[in-house]
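For this view, one protein chain was removed and the others were kept in their places.
Letters A, B, C and D mark the chains as written, and numbering starts fresh at 1 in each.
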Amino acid sequence: MNGVKIVVTTESGQPVAQVTTNAQGTWQVPVEKAGRYKVTLDVATLPKNAAVRGGNNVRTPTVYEGNMSTVLFALQPKGAPGQPAEEAGGEGSFWTQAAQLAFEGLNLGLIIALAALGLSLIYGTTGLTNFAHGELVTLGAILAYAFNVGVGLHLIPAAVIAVILAGGLGYAQDRFFWGALRKRGTGTIAMMIISIGVALFLRYVFLIFFGGQNEAFAQYTAQPGIEIGPISAAPKNFVAMGIELLVLIVVGVALLRTRTGKAARAVADNPALASSSGINVDRVIRIIWTMGGAIAALAGIMLGLSQNLKYTMGQDILLLIFAGVTLGGLGTAFGALVGSLIVGLFIQLSTLWVPPELKSVGALAVLIIVLLFRPQGILGRRERIG
Amino acid sequence: MHADSTTNPVTATTERKAAALAAFKDLARDPGVPKPDPILVVDKVVRRFGGLTAVEVEHVEIQRGSITALIGPNGAGKTTFFNQLTGFDTADAGEWTFKGRPMNGVPAHKVARAGMVRTFQLTKALSRLTVMENMRLGAQQQKGESFFRALLPNLWRGQEDEITERAEDLLTRFKLAAKRDDFAGALSGGQRKLLEMARALMVQPELVMLDEPMAGVNPALTQSLLGHVKDLREQGMTVLFVEHDMDMVRDISDWVIVMAQGAVIAEGPPDTIMSDPRVIDAYLGAHHDAPLSETELQEQLHEAEAELEAEIEEETQK
Amino acid sequence: GGSDTATQPSESAAAPSSAAPAAKGDGTLTLGTLLPQTGSLAFLGPPETAGVDAAVKEINEAGGVLGKPVVKYDTDSGDTTTNIASQSVDKLLAQKADAIIGAASSSVSESVIDKITGAGVIQFSPANTSDKFTTIEDKGLYFRTSPPDKLQGRVLGDLVVADGNDTVGILAMQDSYGTGLADQVSKTITDSGGQVVERVDYDPKAADFSADVAKIKAKNPKGIVLIGFEETSKVVQELVKQGMPASKHKWYMVDGNTSNTNYVKMPAGTLTGVKGTIPGAAAPEEFQKKLMATNPKLQDFSYGPESYDATNLLALAAEAAKSDAGTDIAKKLAEVSKGGEKCNDFKSCVELLKAGKDIDYEGVSGPVEFNDAGDPAVATIGIYQYGKDNKYATKALEYRTGNISG
Amino acid sequence: MDWVTIISTTVKAAVGVETVLYALAAIGINVHFGYTGLLNFGQAAFMAVAGYGLAVTVTVLGLPFWVGIGVGLLAAVLLAIILGIPTLRLRADYLAIVTIAAAEIIRLIFRSVAFKNVFGGSDGQRGFSDGFYALNPFPEGDYGFGWFTFNNRVTWVLFVGWILIALSCLIVYLLMKSPWGRVLKAIREDEDAVRALGKNVFSYKMQSLILGGVIGALGGFIYGLAFASVQPDIFGTETTFFAYTIVILGGAARVLGPVVGSMIFWVLLVLVNGILSGAVEAGYLPFMAPTQVGPVRFLLVGIGLILLLVYRPQGIFGDKREIAIDAR
Partner (left out) sequence: MNTVPESSKAEQPAQEGAEAPESPSATAATAEAAETSRQAVTDRSAHLKGAESAVLRCDELIAGYLPGVNILNGSDLYVGEGELIGIIGPNGAGKSTLLKAMFGLVTIRSGTVKLKGEDITNMKAHQLVSRGVGYVPQTNNVFPSLTIEENLEMGAFQVPGKFKERFEFVAELFPALKERRKQRAGSLSGGERQMVAMARALMTEPSVLLLDEPSAGLSPKLQDLVFIQAQQINKAGVTVIMVEQNARRCLQICHRGYVLDQGRNAYTGTGRQLANDPKVIELYLGTLAKA
């Protein structure tokens, strides 16, 4: 904006300089001393159709020794109200934002649900509250990373290998560790504390081998978003959500319908009776561990894909996983899905009203409130007395 | 120790028993008949689970100082009825009074304090407490159960010793004395039943509600315990119990209430009730007319077998 | 916090220094590091330790301090979620450390400052940015070479406005580093006539940042300031995903997240034109090579220069004081940091010292001149710009030097 | 290797501030979990509200130290009540998650920018401990014998801390031997059975929650006073996890379990660290960098924890018979 008059004075009002802007609309005033100055734009010299946004034509910058200080007068077409244009459409932008957040809620919720499913399966069959589950999620992501970045495979085959490998490790974990503990008659509380030990162990193994920094997969990082209606999302999000939903439903239905699924629930209820019915309890538990490990790994890969990888990534969402599982009703597969989606949605949607730094508060508060009214969780069932 | 009560079956009709029998003498045999001195009066209690009406009791009264049996087929709603009365489940509708006090909506612990104590059919042993501690817990109005007094042992020591003495007595009767210091979780199925009942008796309630107390208890021991239950009546306690063992029902109960499909279908003294055709049909089945002699039993067995065999043959032929 | 010392009852300020056993000095300069090997800041540990290692190596190659090689012990500061730091300090004190370099987290430093300074030992943080340390009671033993928030915030805010961003969104990590810097940036922008239309303080441990970015998106600012550490790469992904790439909005970064390794896997051009500020007068490249020599696996270099400078300053001050006792060193630290013949590595500085000259150590992280509170008083901020390869050019666009306070 | 340093720091850790404050937190958890069966995973919140109650009262409101202590204790009691009313009806495993959630909510609020003026954001608050140290009867100087030598401030903190531990243990001992404790233990086993015997289960659970919470709150005070500051992240779930570990290590439902557990935990941590870093410095472990000591220590602690529980699932003082009875 050419030719606008700018007056610079010291704080107390002594004039320092007076300049007019050049063709680019910029100007410069050298000042002698550091301190606070008063810069005034002469509104009268502005072009007819322009005005200073917000109407305030005085700035009071502080200039420090040896430094430059910049002053900016944003202009806007005259007659427009004082607020920036995009804020005017408050209602519309609220719903756009809500739609975007709802989408993000589903996105996050599905990842949590996937991780929660693994936890719920293992809790459901063995009664183990596995605090190391977050590390199994991390493990999946790190394995995929190793094949992806370390070996140089494309992410998709790397992910497939990682999931299979994690399944195998899940199997091995039960075969050589948890299974052996069960045989010794270790109680569930002791096992829970042991799982804290396992979590510590794994986490720091990751730290040693993976390092403390954030990493990303070689493909699909920072994939540009596309706009679909009010939502903008990366294609990878849709694919990931599809996979997650598919796995969740397939596993959920399998648990309800297949013989092994029912056997898993039977083992959960009463291992001794299950064994008496001819169910190979160890085998069922191993299948569940294998699946749990694989699903957790998949969740980790999805989390890594949507976010990044870090050695604490699983630990950081563990609480949300637990919240999801609990909200839905402990030990029920579909409960984990429903609970996790609610957690995901609440985390994101609550930011419409609360500062984002407190977004987990919203989700956790919902957990508490829901359990107030349904102490057995959303899909859980009450037990009979007597 | 148990021998004395086994060898001397209580045959003499005692004062209390006589009183109870007198009270029941002239009563009609209708379901819901009013009693001369009811301790518990139940009106229109309904409990539904989804589509299933588990309990739908019009009117029932329990005579004070009597031993009343509640019988009925499996799933009749007996346990559920107990649950409603004792505050462990909320009834969909209905009112009931205990000693004239309305008790609906009263939480379980207050019901128990009011003097109405129940046992659980599926036992609830406090696993990692010793048998003795289980027993002591039953005692009421313990001084040491308040936080601040608990800190000063001198305040509750004396009472604790009394309680222990009482508990030891009961344990001996229930043949659990040897298990005194074992964890309750390490008891056998029958022993748990025994503990469950003994613990309820520690409360010294006015009305004790026993849910199948003798299922799984050795018959010799059952017999000796029946003497104890009768003693309770002598002490003025009212007993309401659910049981499927007809020998026991016949032996000790003064009055029998029959439930089926949630409702009370018949009431009466044991002998009369067991010849009621509805009861036989719904509950007792083929050989209700016990005690059976052994030959009779064998015969009936063979009959039933033959019947079944015929059926099976029929089926295999098809 | 030297400024506060005067107001303290004199006996409590002076007594521990005479009573503390470590204060006597044993002829060997013993340094301890209290840096994050575990916890949420674990990624900051390696570059910081490498900075110290590089300096110690140079010092010992140059003949050590007071004629003896410098001894160094490493300990873990963890993060505040575990109480490891305190145990580590116990260990270092038992090993007769004269100065402890650390911690990285302001909160951790705060939790051990009493213990360290109470024992007459110097606490020298390469990374603390919290204002609290300016006024904290530290018996004159707390120092830091951390990046000067205030100056950096001012330079960055100014840069944002100068680029013509009249509407600005700030995404800042929610801790003392992030909020402090964000406050300063925001103030400068507002004073200069820009408008901060949205400021989001996010929890760096959050499961995801989409809601945080959506909030910014709703206001559609021209410029976006990203303040944080390496989790910024997640924020960047989210910005790209939600349709606010650097090609449409101007992004700005700070020293915590201006990185040459963090974003390289992103599609080429993701960060083109993004500007970032890093304290320090020199192009970081050469120094980074030095660090890589001690730890070839290094990926991030945050606070490496500050750690290096801290170590050198301690060694020089010990030489100047002719003592390895913490309290003696502390008295000389300000002196060697300013006012005198300029020199910028231990070898040259110590030669000047030995020649009886007053020196002014000019560090890798900046000129490092301590004020009375033990905070650096002057700093230089470099402004860097990313190219198509998602790395920033090692030559700064410009350097700005200024007094930090004011 | 410098064995003297290693041993001396290890020995010191056995009585140090961390041991004290974790012991207090663990005693509280032992009341909740060990005796009552309440899986309270929000113990950190009790410590936090106490610490912050003290800090905010003194620094923000400018009230005296003792008022701060009162406010802190009151805050812990209030938290127990507010947390208890809705949650004590829940089944144990649900309770666990709800209490974690509540504790995280509290931590996030203490940490938030929105309430920075009151709670001080992520830096927390400091400058509230002068009142405490003004009471210090130990004049300037070092106290103790041999390796157990501390300066006067630490001595004062430890003195008070161990007195608090002794008091807490005494109270727990008296209570758990009494009929009151019997009711708690019975609730742990089966609430319904206890209800059927005429005990007000809710009231007992609440009393237990308050008692354990207040003991935990003492830990919060010790933390705040020893480090002269409170910071939100200290009171994260990790703290509670460690405290649980300590309870199980020592043996749940054992009066001295948490104290010994805490000593073992910290001794183990410090010893492993000392030996490891000693070995690395001495070049015995050429494949390890000094900076890997931190992670490897936690890794070994993880393994140690596993081994301890595998070979002694009942903890140090626990009763094997109790473990053998399947609580499920």
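To be clear about the criterion, contacts are C-beta pairs under 8 Å (C-beta built on N, C-alpha and C of every residue); 3 or more make two chains touch, one makes a residue touch a chain.
Remember, predicted model here, so these are calculated numbers, not experimental data.
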With respect to the chain omitted from the figure, which of B:107, B:190 or B:269 is a touching residue?
B:190
Among A:19, A:249 or A:273, which one touches the chain that has been omitted from the display?
A:273
Tell me which residue among B:73, B:107 or B:269 touches the hidden chain in the full complex.
B:73
Contacting the left-out chain in the complete assembly, out of B:175, B:199 or B:230:
B:175
Considering the entire assembly, which residues of chain A contact the chain that has been omitted?
259, 262-263, 265-266, 268-270, 272-281, 331, 381, 383-384
Taking the full complex into account, what residues of chain B touch the chain not shown?
1, 6, 9, 49, 72-76, 78-80, 121-122, 175, 177-179, 182, 186-191, 193-194, 212, 215-223, 226, 244, 246-248, 251, 283-288, 290-291, 294, 297-298, 301, 304-305, 308-309
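Basically, only the chains that are shown with their structure count from here on.
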Grab the C-alpha centre of each chain and report whichever is closest to the global C-alpha centre.
D
Tell me which chain's centre, taken as the mean of its C-alpha atoms, is farthest from chain B.
C
Computed distance of Cα centres, chain D from chain A, in Å
30
If you average the CA atoms of chain B and of chain D, how far apart do the two points sit, in angstrom?
47
Shared interface positions of chain B, touching two or more other chains
88, 120
In chain D, the residues touching two or more other chains are 108, 111-113, 192, 292, 295, 298, 326-327
Chain B to chain D touching residues, read off their complex
86-88, 107-110, 112-113, 117-120, 124-129, 133-134, 136-138, 140, 142-147, 149-151, 153, 156, 160, 183, 185-186, 199-200, 202-203
Chain A - residues contacting chain D, complex:
127, 129, 131, 181, 184-190, 193-194, 196-205, 207-208, 319, 322-323, 325-326, 330, 355, 357-358, 360-361, 364-365, 367-368, 371-372, 375-377, 385
So, in the complex, the side of chain D touching chain A is made of residues 86-87, 89-91, 93-94, 96-98, 100-102, 104-105, 108-109, 111-114, 192, 237, 241, 244-245, 248, 252, 292, 295-296, 298-299, 301-306, 309-310, 313, 323-324, 326-328
